[in-house]
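In this view, the complex is presented without one of its protein chains, the others remaining in place.
Letters are used for the chains, namely A, B and C, taken in the order the chains are written, and counting of residues starts over at 1 for each.
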Amino acid sequence: MNEKCGVAAVASRTKLGENLYVTLAALQHRGQEAAGIAFYDADGEEIKSFKGLGMVDGVFKNFDFSTVNGSRGIGHVYYSIAISVPENAQPALFHTGVGDIAVGHNGIITNAEELKKELMEKGHHFVQGSEEESFAYMIADFMKEHGFENAVKSAMRKMKGSYAFVLMHDERVFGIRDPLGIRPLILGKIEDGYVIASESVAIDALGGEIIRDVMPGEMIEITEDGYRTYELINSKERAHCFFEYVYFARADSIIDGKEIYKVRQRLGEILAEEQPVDADVVIPIPDSGRAHAYGFARASGLPLEEGLMKNRYIARTFIMPKNIREKLIQLKVNPVKSAVKGRRVVIVDDSIVRGTTMRKIVNLLRKYGAKEVHVRIASPPIIAPCYFGIDMTTREQLIASYSSVEEIRKKINADSLGYISIDGLTRAIGMDKNQLCLGCVTGKYPVKVDGEDTRFQERIEKWK
Amino acid sequence: MNEKCGVAAVASRTKLGENLYVTLAALQHRGQEAAGIAFYDADGEEIKSFKGLGMVDGVFKNFDFSTVNGSRGIGHVYYSIAISVPENAQPALFHTGVGDIAVGHNGIITNAEELKKELMEKGHHFVQGSEEESFAYMIADFMKEHGFENAVKSAMRKMKGSYAFVLMHDERVFGIRDPLGIRPLILGKIEDGYVIASESVAIDALGGEIIRDVMPGEMIEITEDGYRTYELINSKERAHCFFEYVYFARADSIIDGKEIYKVRQRLGEILAEEQPVDADVVIPIPDSGRAHAYGFARASGLPLEEGLMKNRYIARTFIMPKNIREKLIQLKVNPVKSAVKGRRVVIVDDSIVRGTTMRKIVNLLRKYGAKEVHVRIASPPIIAPCYFGIDMTTREQLIASYSSVEEIRKKINADSLGYISIDGLTRAIGMDKNQLCLGCVTGKYPVKVDGEDTRFQERIEKWK
Amino acid sequence: MNEKCGVAAVASRTKLGENLYVTLAALQHRGQEAAGIAFYDADGEEIKSFKGLGMVDGVFKNFDFSTVNGSRGIGHVYYSIAISVPENAQPALFHTGVGDIAVGHNGIITNAEELKKELMEKGHHFVQGSEEESFAYMIADFMKEHGFENAVKSAMRKMKGSYAFVLMHDERVFGIRDPLGIRPLILGKIEDGYVIASESVAIDALGGEIIRDVMPGEMIEITEDGYRTYELINSKERAHCFFEYVYFARADSIIDGKEIYKVRQRLGEILAEEQPVDADVVIPIPDSGRAHAYGFARASGLPLEEGLMKNRYIARTFIMPKNIREKLIQLKVNPVKSAVKGRRVVIVDDSIVRGTTMRKIVNLLRKYGAKEVHVRIASPPIIAPCYFGIDMTTREQLIASYSSVEEIRKKINADSLGYISIDGLTRAIGMDKNQLCLGCVTGKYPVKVDGEDTRFQERIEKWK
Partner (left out) sequence: MNEKCGVAAVASRTKLGENLYVTLAALQHRGQEAAGIAFYDADGEEIKSFKGLGMVDGVFKNFDFSTVNGSRGIGHVYYSIAISVPENAQPALFHTGVGDIAVGHNGIITNAEELKKELMEKGHHFVQGSEEESFAYMIADFMKEHGFENAVKSAMRKMKGSYAFVLMHDERVFGIRDPLGIRPLILGKIEDGYVIASESVAIDALGGEIIRDVMPGEMIEITEDGYRTYELINSKERAHCFFEYVYFARADSIIDGKEIYKVRQRLGEILAEEQPVDADVVIPIPDSGRAHAYGFARASGLPLEEGLMKNRYIARTFIMPKNIREKLIQLKVNPVKSAVKGRRVVIVDDSIVRGTTMRKIVNLLRKYGAKEVHVRIASPPIIAPCYFGIDMTTREQLIASYSSVEEIRKKINADSLGYISIDGLTRAIGMDKNQLCLGCVTGKYPVKVDGEDTRFQERIEKWK
């Protein structure tokens, strides 16, 4: 499971290129497949872009930062298995009769095909056929007569789905958040300018300070000297993605007023109350389950041990020879023997997708002498796909979409298995159910998705 | 001086990918900066493309040819100092409301900016801002109501300049030549299909046979089973680029019925008649001046010697350490001592651009004992830039644009210097003056170019 | 500060290449500059090697594992700023009159220059001039007359310093540990064979089981069916490097019977007793100080928080643009605001070398509202260089070599600073002072080092 993309917009009197680089490095966890920037070239009076496949440091290894001579730009990190050609890297850049437009996008437009068809029928032609292209074309079409602000508003009215956009129109730079606030976007002040980014850690990394979240439906323009807000869609609804809190965002980020780290600890605490267990020690799955495990240990009174050690050099990009790839869980995560031997162990993680890795870890703990292994999960069972930007495996691979909790327990070979409840989840985050997107754990989506509607009601009842 | 680009279109029942690869390898001399192919994917019912920076073998090193499952495609090799990003490689691919369009282009549209502006005003948006994008958009706009054939015709009416296009519209594949026939394009039959390419050597390389040149103003569609002609612009005018004959095309190519090798020999023969010299030996500049030198030697009765040897490993792409880059002509071309010593030498080349290399060669021959060095050039003095696809240096760098022949002779330190006349040139090619583009040697262009018109008349008179 | 190198030897009936790969991946933390393997090629009746610069996955990306047709081999990961040429990667391979010899080495031979000079005087010639070359030549020289076992024994008598060697002589494979046991080396059983490695995590990763440590002065030979011990030097002395316990080894390793994780927790506990502090929260420096902080928190009764978050993508190999490289501590480590704000914070780490990073972290915590910042270090002050395999900065850069604890406290801007005592350190490890190498914290080395002897006595008295 991986978050698709991180975005950043910077207006700074000096070091624009370096500042964009730093924001992207801080958001690297949101996408490692491609990275890029677009910036206004004051000399050429046009937007230029530089992008490539790979991690931020690789893409910019030979980049000449002195070529970034302006003070406004946007950046993007990309996650996708599908991206194979550099052309698809973002920001996407378009030259139109009403100026240059550059777009960086985090999220998914669910009616993208429809919008594209409509634009094609209107006579537009597509190079990438991407959602960003549709967005830019809708803006450019409307702008001529109605102005930029109304053009963006009009495009937002048409688009369904989730989006945090960073957007350039010639030398102007903007951040835009979808009307439900599904994906995060935050505004900050830095030494000689302003920044908008997917997460507050990008502001931190620049030594800046958080001003506030971009509001759902809002567009914010930043300059070196200030920012200006455009309330394009007066939205009262909220549907913040709960997975940002549980797993995706960095623990040191603050999203919509909630500090991720604290939320995760509370998830662990509530999990301990809802799913208590008689055991000797709490062990986090590194690094994803650590904050949850702290909370679980605190609330349960059980001691915490770093009983599983991660090999920090086996990254997602690690290339493993084919014939050893499958069974080497222990090369990635290895038990601390003294923490495990002869003990009743509780392991805490953020979620279970397919269950295969968890089964391997449970068996590993047993091999090293764990008397009992109890699994506690800081999110409700994932029973339905995400349509708004999380790259989950297909429904068939979501174990909880076709198995009961007891069935899952057996499959992962645990002595007990407990998930946090949806109620516990919302309490931990500190938001009302209606303020969150709970699509993947309820099957009910905040935005209409073809063929999904209420299909899962029955199943959901079943697990209650 | 370098030719910008080579194009090829192939329809073949089998091995489409391999066949496109071979055509591009055969046309590699027309562009070494980038290479790419586009092909119709029968399964996906769309056009796909694969391209990259570098020479053909490098770009396709890891390409899986088995992914080319269809029978129609186009290919392109690119020459440009300016290309820095893979996005600019061709073929360019567009997704429109009336189908996918892929374009490969050799030539220059002189009113490209105007067309682009017009299309932008009509509401179109550009990703690359390229001439190919304009061409594709004009076609797509017009096609809906008037059909593909009329759409291409309409676009050709609007475009000024030179072009040999290979074009795909969904599964259909075409070759198009500008109404003056400035750039070459030829049709051939291969074992299980048909091919259109910039030069006949691509047909040869596939083991095929030349059918005929694509006519100026004509579009030809090829399939695996045959070809069909569309006379889109009934053009009587001709303006074939004479430099294809003198230098750019491969000597084993046949363009517009003329075999390049034979033309070059005749150029040498006529040059010997027009600019006779009392000398001992004729030496070609390898490899560009060899065929001309053969003709010169034959007509003059002087013996021919390969008196200058080329280091075949010092290619254009050879990376030379900075502080030795300038003076190392001798690493590239080295005299055969016995051929030079004590002799009165005639060296024959196709053209002089800046004169710096020629001066070095003359001095080198003197150093090794040449008693006299006479320079004979198989093209008239280049006094004006090319606007139709030849990457000449700027006018300031064309020595003949500001120096008389005698001044050039002094600069290159030759005992005598003789250029072929325009009349001799046209006789050698075997065409009438009116059938050739002689813009760069007369200053009079076959297509109106802003600010160029008759500006050079005066100067031309001067050199006569 | 970085450990130089990790070694492994494997004898396995199947999958030798893959098994060596896995051991190296498990030991990757001991060296990321180069990696390599040597293995006996049964067909060619010789030892072959494959090695390259970079991390394990990069070096073996295109390696054909099927070429490893034998059942015995050794592997090596290398750490060194100095290595610039692949030739220096290990294992080093030598062809001698008494067979092929391959060597992988972790440690430093302090009299290497002397031995090399001696061998040169005897008429030997060096290709790399390395310690491994000297070792191999000494063995080969002596072997002819006295046999392999005696040859190794003789070489060990001559070598001073630290070493854990993996060694091949034709098809035989061995592990050797220096007489003081400075560097670790451990023996394990895997499914179809045996393994010797720097750390037990390599055995774990292969799904194997620890048998025991290689003893100081011992050589162990492994085959697919068993192992055989050679007590080459009957050593009673011990000088295990204490830094393996404090920092270098992976926490899930067991070295000389001590589990690293447990030792680190005890270090934290004893540190809390020796250097108590009145504070609100304990925060580990990730990831190096985590286990120590757990112990500190437990013993002090203070709550533990993951108050500093590490950017997992900013690895040591991360290439940062020059002009932003210096000040970006916050891109690497970022505070969790709620854990810090308004609190009296204790941060726990394993050591202080120069003090510059610690100062930045203290200031960062203050910036985010920490009321007080107390620093606790789980090792005594490092006052002298290491001569046995740890790549410390030069003495001038060791802040504790010229500053008192109070001076360091001021420099790092902490409210208090406390180091564990040498006595506390040895108690935590559970060994006697005489069993450990404490050279870098006492200035007294277990092996004579020219010019070092007692030089630090005075200074040490001062800090007591």
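Please note the rule applied: contacts are C-beta pairs under 8 Å (C-beta built on N, C-alpha and C of every residue); 3 or more make two chains touch, one makes a residue touch a chain.
Everything numeric in this text was worked out from a predicted model, so none of it was measured.
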In the full complex, displayed partners of the excluded chain: B, C
Options B:K122, B:K337, B:K433 or B:K448, residue touching the unrepresented chain: B:K337
Residue among C:E33, C:D141 or C:D204 that touches the chain left out of view: C:D141
Residue numbers in chain C that touch the chain omitted from display: 85-87, 92-97, 101, 117, 120-129, 133, 136-137, 140-141, 144
Contact footprint on chain B, counting only the chain that is left out: 15, 18, 21-22, 25-26, 28-29, 32, 55-58, 60-61, 63, 65, 201, 204-205, 207, 250-252, 254, 259, 261-262, 287, 290-291, 294, 298, 303-306, 309, 311-314, 318-321, 323-324, 327-328, 330-331, 334-339
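In this text, only the chains that are shown with their structure count from here on.
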Chain contact topology (line, ring, star, complete or other): line
Chain occupying the middle, per Cα centroid: A
Furthest chain, CA centroid comparison against chain A: B
Computed distance of Cα centres, chain B from chain A, in Å: 50
Distance between the centres, which are taken as Cα means, of chain C and chain B, whole angstrom: 62
Chain A and chain C: spacing of chain centres that average the CA atoms, whole Å: 37
